[in-house]
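Missing here is one protein chain; the remaining ones are kept as they sit in the complex.
Order as written gives the chain letters A and B; numbering starts at 1 within each chain.
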Amino acid sequence: MSNSVSALNGENVKGFVQVSELGLQGMITLRANLSTPKVKKAIKDVTGVLVPKMRQILHDGDNSIGWMSPDELLILCPHSGAEAMVTALNDALGKTHALVINVSDARAMFAVKGADARDAMAKLAPTDFGMGFQPGEIRRSRLAQVAGAFWMVDQETFNVVCFRSVARYMFDVLAVSAEKGGEVGYF
Amino acid sequence: MSTRLPNAGRLIDASKQIEFSFNGKRLKGYEGDTLASALLANDQMLVGRSFKYHRPRGIVASGAEEPNALMNMGEGGQFEPNQRATTTELFDGLAAKSQNHWPSLDFDVGAINTHLARFLPAGFYYKMFIHPRPFWKHVYEPIIRKSAGLGRAPKDRDQDRYEHFYTFVDVLVVGGGVAGLQAALAAGQSGANVLLIEQTADWGGRAQVDGGEVDGKPVADWIASTLKALDDLPNVTRRDRLMGAGVYDHGYALGYERVNDHTPSNAGPRHRLWRIRAKQIVTATGAIERPLSFAGNDIPGVMLASAVRDYAVNFGVSVGDRTVVVTNNDDAYLTAIAMKNAGLDVPAILDARASANGDLVQQAIDMGIRLEFGRAIAAVKGGKRVTGVKVCAQIGEGAVLSEIDCEVVAMSGGWSPVVHLWSHCGGKLNWDVEQQMFRPDATRPPTSHDGEAMVTVAGIANGYLDLNNVLQDADQAGKNAAKAAGSKPKTAKAPTASEATISPMEPVWLMPQGAPIKKRMKAWLDFQNDVKVSDVQLAAQEGYESVEHTKRYTTLGMATDQGKLSNINGLAVLSKALNADIPQVGTTTFRPPYTPISMGAIAGEARGKVFQPLRRTPIHDWNMANGADPEPVGQWHRPFAYVEQGETVHEAVNREVLNTRQNLGLLDASTLGKIIVKGPDAGKFLDMMYTNMMSSLKPGKCRYGLVCTENGFLMDDGVVARIDDDTYLCHTTTGGADRIHAHMEEWLQTEWWDWKVYTANVTEQFAQIAVVGPNARKVLEKLGGMDVSKEALPFMTWADGIIGGFDCRAYRISFSGELSYEIAVPASQGQAFWDALIEAGQEFGVMPYGTETLHILRAEKGFIMIGDESDGTVIPQDLNLQWAISKKKEDFLGKRAQLRSHMADPDRWKLVGLETLDGSVLPDGAYVVADGTNANGQRNMIGRVTSTYYSATLDRGIAMGLVLHGPDRMGEVLDIPKTDGTIIKTRIVDPVIYDKDGEKQNV
Partner (left out) sequence: MLILDCPYCGTSADETELSPGGEAHIKRYGPGSSDTDFEGYLFGRENPKGVHFERWRHANGCGKWFHAARCTMTLEVFGTYAAQTFEPPQEIKDKISAKRPGWSWRDFS
């Protein structure tokens, strides 16, 4: 519907890196036995993206799939297409034991963009943001006091996903980390 | 007088003058000064008063070990007490005030205590103020609290910001002296990812002052070239003003970075707490010089020998024209030599040893410095500063042989390696008899997750006092650490320094060794806490054999400096008094942090608006803009009531209750948990999770269910909707969403992992709005799009559809006893849907209502609330919920526990309604009392109030409670006392007091 709004309606702030809420983003949680050919095929057929391996995130066009746990994927797609994709996945999976559910509105997504994006992220998550962390990897962890998942879009950009109810907290805490004068110059 | 020397020190920029103030006095210093060096340059020798006797105290040290020069720093939102002047870098506008004196530093009333010192020995407070008992609380403690303490507590909110920083490295090297640099280089050259941290802004450590040659060049050149080599290695990072504060389990270390202490006007955080995970940690933390214990060793002007030369070399500050050096080792000769080189006078070196012939001794002789062996200080002359010393023989009892006029006494009792970080996580120490110091025992290191050593100590901290050994040891430490972290060290040899001849030091724990009590009472061990040799001896005499007990009895080594100067001397005195060896007495426990770190750094970013996460529903902003009185529920802020202008909260609640009963109320129920449970075994699984049968629920229908713990206690409740054959949606309480989801996953993952069930927490996918009241159907029909009639959507069913253009799922469930729908729409449309309901509802008298109205409506219906009627000790049977407990099921979580004898006890308190005879509202949590008392002499209790409200519907108080044999005692009148002792007469009634037959919700 046209009256849909994301948690922070695209708010953004510029510190030594830019923090932006990315607006409406389609997201689907898929739980299934990811090693079976039928599941792999269904996912590839519907999304165009292969099933990622452990801690991998794969992209193809508008769609991405992130590995969340051994039996759970996060599928990213355009917000308006999420419901249809859930139906298509359910159809493709047929009687296979699986759970496919639209969680687009249960989440918020952010970009942390700038040359020192790694520094800003390393203030919040107990994760190694050294050069070992590269685009293609998705990590679930804790950002300050809330759970989140993040991955790199390119060498200067992280995307961060969290629950919608804590979107304001996540934005504020990222903004505090990105405040000018707080450059660490470490990574 | 202490003054600035004409030749500038190596750290200061004499072309850049800085203004600062001390006790309101405007003073000048230079860029590169510490507050301590700038104070000394301004002849401010007196910097504070001691803790107990209020004796005048001057600067003793030049680094983190300083016990005396603690300042109240800054003002207002930047005020902070107990800041060490020696580690405070001077900046323009710095404002410092001395502590622990009244009315002024120069004239202090408390100094009377020094004349009473004879009557204030160790343990004085413990002994004196214990009788009479009541005096402690009302007389002694308030007075002692007023006169005790160092700095003032800040009054204003801290205006600075702070942050954390997580980093993962192969090798963390703590300390930027020669050892740290070489260890970092050796580790870095092996390819390991290295972080090298130094607590000051100056690299090279003591070698910058004490000199020496490395590979035939001055050590300063080697430091410069090594820093460059480190900077050229991409895998090495070095950071200054970053102190290694603590070492913890599994290679976790804390670093305390003082980002803007020296530039307070800069943007950015003041401190940054580095949370470091290192595979290996090398501590190259150097050593701290020990004072000597002689009468008057606390008079301003008596300083550590190393500090005296630090001020001269680093800051171009002369502490006084004439310096007497008193020592038991060669190292202090460096001070005599440095003073001479600076053009200052050294009247004598008093060496307690019978003889010495090391290189430095020879150099002093060659420079013509007067040297007296076997000598000690009998007493220091002077009050607020040193005017001279009386000299005696070390082996005697203090008969004065001569007097020497001087302004400075530079003392050295030897060096103690800084073993704090090694010891924090369990590294053990050995006593080195030859060097009279505790050294790390490499065979008993702190171990990590793999059971292997995780800390290596390098250089002076490892007990190697001469430059060449420092380099060799540090090189090896760096290579070993890199290897243990998985890198392959290069075979390159370490640089070498020329080996010096050093004459052995001699233990001197008291000067002179036979000093009588009058002298021992003036020989300070702990300058900060006013502990003297005589106090420790008294403690030993009174039976305090454990060093930990002695510490607490005498206060030796307590407070902000944690005994950096005093511990070894103190336990040496104790061991002598106990006639035991030093290693037998042992040390007190080294605990992090190494020096105090700010509370702000520990809190990090978590303050102000990001102090803690606040969860928001899609309608949160509207709620707050429309008078919501926020009530914290978990991390949510739900509206307690929507308060209109001119209304009290209580009036708002009453209005909401009546309006919902009579017209139409809207509740933002988005916070209620929604968990999807799907799979061929979903029904079987939910039959285990809930006390009642869920597998028999038909698709399209709803059923109220109870969740118990395996202990049998009620944990959560909610309405379960069966979506299709394989799929259920389980509603939970607001606080239960994450907990119940985790509970389900725990059982699925760890007990029934072969069951085919998947769960997903979709709480936040939906905005859920309860549309409640006689007009509920009308407003939905007005919005249109789906049949919400009694026939199409009967009570306890659900249906998908469209209302007012919104895709939704409508549940016919009621927690209020009214005609009620809970409508779930996607969260992104929650606000729009709410707006549509408010607009369409105008003609039906719509009003939003909050959690208090929700509570009252449910209490009028006798519905329980998790957290009110349940508290973790209540089982469903207590709440007369047997109807929701399946008798057919063989098993469910809690079933076995509910069969235990105590659970089946007929004397368990049971839920009833409570009606006050006078119509008043019972106090929440009040107890129902019976005659007689229990074994503890307390009034017998036979029940308690679990929920109590004013019901606007009935215009009187309503309540529920758990009462002994309650359901069998309908109509009985109970006594419920208030805290003021008065009794409220209360009748036991049916908990359901509104619409007992449920006709209103089922229309």
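By definition in this document, contacts are C-beta pairs under 8 Å (C-beta built on N, C-alpha and C of every residue); 3 or more make two chains touch, one makes a residue touch a chain.
No experiment lies behind these values; they were computed from the predicted model shown.
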Sole residue of B:13, B:106 or B:450 that reaches the chain not shown, by the stated touch rule
B:450
From B:136, B:252, B:373 or B:844, the answer for touching the chain not displayed is B:252
Options B:225, B:363, B:387 or B:711, residue touching the unrepresented chain
B:711
Residue by residue, what part of chain B touches the chain that was omitted?
248-252, 277, 447-451, 710-711, 742, 745-746, 749-751, 753, 890-891, 895-897, 899-900
On chain A, where is the contact patch with the chain that was removed from view?
54-55, 68-70, 72, 126, 139-142, 147
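As a working rule, only the chains that are shown with their structure count from here on.
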Round to the nearest whole Å and give the separation of the Cα centres of chain A and chain B.
32
Of chain B, residues touching chain A in the complex:
161, 163-168, 193, 237, 260, 266-269, 272, 275, 277, 605-606, 609-610, 612-618, 635-636, 676, 678-680, 756, 758-760, 762-766, 805-807, 826-829, 831-832
Given the complex, residues on chain A that touch chain B span 1, 3-7, 24, 29, 31-32, 71, 79, 97-99, 101-107, 119, 122-130, 144-146, 163-169, 172-173, 176-177, 179-184, 186
